[in-house]
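Below you'll find the structure I mean.
Only one protein chain is missing from this complex, and each of the others stays in its spot.
== chain A ==
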Amino acid sequence: MGDVHEVPRRRVATAHLAQHIGQPVCFVGRVEKIHPTGKFFVLSDGEGKNTTVELREPLDEEISGIVEVVGRVTNQATIMCMSYVQFREDKSPFDLELYNEALKIIHEFPEYFPFG
C-alpha cells in the first residue's frame, strides 16, 4: 500500500491543497467525472470546489458517489492517489457539506484533534 498510510494524513478540502504541497493528505469528495483513460478523476468537496486526483494505475472499476482518497499533494495542487475507498451510502446519503463544516472545526482545534 505504500508508506503514506503509516504517517498522519491531514483531512483537507480543495482550498487547503495549495498549503500542503508535497504532504500526505486525506480528501473526501463526490465523483464528478472520470477521465476516459481512467488515470485521473475529479472530486468536488463540501464547498463545491473541484480537485483532480491522479492515479498511478488506471481505475479497474467504476467509481461513483463519495470517495475518500489518501495520497500526496503534487506541485500542481492535485492529489497523487495512493489508495481510495468508496463510502457506503446504501442506508443513508453522506452529507458532504456537513463533513466540510466538521473539517473547519477539527482544523480550528488542533489541540483537541491532533494530526500526528
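Everything that follows uses one rule, which is that a contact is a pair of C-beta atoms (placed from the backbone, for glycine too) under 8 Å apart; a residue touches a chain by one contact, two chains touch by 3 or more; residues count from 1.
Following the convention adopted for this analysis, contacts and distances are computed from a predicted model.
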Q.
Just to verify: the chain that's not displayed, which of "superoxide dismutase", "Glutamyl-tRNA(Gln) amidotransferase subunit A, mitochondrial", "Replication factor A protein 2" or "Guanine nucleotide-binding protein subunit gamma" does UniProt list as its protein name?
A. "Replication factor A protein 2"
Q | Candidate in contact with the missing chain, chosen from A:R11, A:H35 or A:K49 | A | A:R11
**Q.** Missing-partner contacts on chain A, residue numbers
**A.** 1, 5-11, 26, 66, 70, 85, 87-89, 91-92, 94-95, 98-99, 102, 105-106, 109, 111-116
